[in-house]
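Okay, here's the structure, questions in a sec.
Missing here is one protein chain; the remaining ones are kept as they sit in the complex.
We just call them A and B in the order they show up, numbering each chain from 1.
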Amino acid sequence: MKLSNASPPFLHTDVTVMSMLGDRIFALCALLVIPTVRYGPRPLVMAGLSVLICLVCELLTGLMRKEGVPVTEWSFAVTGLVITMLMPVNAPLWLPCAACLFAELAAKAPFGGFGRTPFNPAAAGVAFATLCWPKQMFSYVDPAEPQWLPVWGECSVHTAQSAAAYLKSGLKPDILPFDMLWGDMAGPLGTGAALVIGACALLLFVRRAAHAETTLCFLAAAAALAALFPRIACSPLTSVKYELLSGSLFFCSVFLMDPVSSLHTAAGRCIYGAAAGGLLMAFRHFGAYEQGAVFAVLIANALSPLISSAVGRARGWEGSVYG
Amino acid sequence: MDDRRLYFREAGTIFWNGMLFRNPVLAGALGLYPVVAAGCGMRNATALSLLFLIIALPTQLLLCLAGMLLPRWARPAAVLLLSAVFYLPAARAVEWLFPGSLADLGMAAALMACNSIVYARASEYAPEHILLAAAADAAGCSVGFAGVICLVSALREYWLTGGLWGTGVSGIGEGLDAPFAGFLLLGFLAALMRQVNIQRERRYAEVE
Partner (left out) sequence: MPAFSQLILTALLAVTAENLLFAGGAGFSRALRAARKPSTAGLYALLVTLFSLVSALTGLALEPYLSLLGEEWILRPAVLTAAAGLEYLLAAGLLRVFAPSFLRDHGRILEQAAANTVVLAIPYVQQMFGFHALQALGYALGTGAAFWLAVLILSHAMKICTNPDAPRAFSGLPGVLVYVGILSMAFAGFTGGKVF
């Protein structure tokens, strides 16, 4: 069977593109609650600005191609919100805007927009921001001094090292894994509250807006490598807890494994998820930055057509489901 | 007389194609390495452009004159050997004009001796065309390569340092000296070139 004219995501009949995107937006908005309570309206302003930039870019590229933007096409909002979640709350406001511009204009528009992007646009935008402004990307507010941050303008705050930075240096983080569940630690805006992310993941799986097998295989591969090759002197179980709860691993396993750049067979999705998890741990061990999830996702995106071809050949299809 | 004018006009077309409309980097995806790896400063870009010109022009002219005397399978070796020979005066000239540039450029300068543009044009185009066409093609490709690498380098240097030719103090950000920035800029420039060609085709179609 060849599906050469259709574009992803390929959804079950009772799920539409609009409902899938709507569920993701709802889940991402839920992740904004705790940071807003803790730091004031700044996270909301960052999210709003990011979404606005993405919308303006969509409209501009639509105008240049003499096409409109469909009302059901809310992927720009997902991109903007994901980018916001991966930024520090004290990041200058131009930083998520720059990431959004890159995501829309370099990772999305040249390939034909939603459904045709070979790479996750949000991952590409955050990767670009990480390479160009690493100091701003890894400077986090010290949670020991809770305060409302200024809505606009620079944040002159005490900063602290994230748990991921401790692990990168080979040190045990100064926080217990149990305390990491609520996100009360230095790190990106929306990736710390593991319990909330878990609840969002369940919602997306039940509503079929995300593939559970991709996320589970991602986490399983990361956990296995964390247990086998711990970065700190501790038991395998402690290593697994710290690795899964630090950085943006858990968040990326749910929100960056999107149906567009993912595969369309369960076996393919499992391999894809495992590959992404393995790559992430490779970046954590050997990469230059404390957070390497977005880079791992980009490489996994590039490998997904190869995985799809291999799965198709193993099943006796002519190379690939696509033409 | 008419034939000579026709030859020169054709040579002009070949030059313009090499420089712009069929730019070897933007349309042919040749010579990518020096642009993406070393095209991050105007000084580097100028040095590489000069290296390219001094290697490409005599290599192509010689292969134009003697290429058909060689068996097809031996031409690649001839291109590499001639490029190696002409690399010597090219490197000396660049080092004289820009002292220390070869050491700064490192592998990027060294690999100009086997540049894929020179290889493709000298082994495939030059032996099968007349001398004027080969010279126009070499000149056009040289100017085209120089234009692309200088433009990409200017953008990257401005981002990194806030100025050109080493005059910058503080830039916009880091990271753009890595190859990914070169590929991205080339992609957008290639799209711009493609759009220009699309518009030209539309205009010619309307005229016809």
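Note that a residue touches a chain if its C-beta (ideal position, glycine included) is under 8 Å from a C-beta of that chain, and two chains touch if they have at least 3 such contacts.
Because the structure is predicted, anything quoted here is derived from the model rather than measured.
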item	value
Of A:Ser50, A:Thr84 or A:Thr130, the one touching the omitted chain in the full complex	A:Thr130
Which residue of B:Ala27, B:Ala66, B:Leu132 or B:Leu164 touches the chain not shown here	B:Ala27
Given A:Gly22, A:Gly40 or A:Pro110, the one touching the chain that is not displayed	A:Pro110
Interface with the undisplayed chain - residues on chain B	27, 29-33, 36-37, 72-74, 76-81, 83-85, 87-88, 91-92, 95, 102-103, 105-107, 109-114, 116, 119, 123, 174-175, 177-184, 186-188, 190-192, 194-195, 198
Touching residues on chain A - with respect to the absent chain	7, 64-65, 106-107, 109-113, 115-116, 118-119, 124, 127-128, 130-131, 134, 282-283, 286-289, 292, 294-296, 298-299, 302-303, 305-306, 309, 322-323
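Going forward, only the chains that are shown with their structure count from here on.
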item	value
In the complex with chain B, residue positions of chain A that touch it	106, 110, 131-134
Parts of chain B lying in touch with chain A, wherever the complex brings them together	172-176, 178, 180, 184, 187, 191
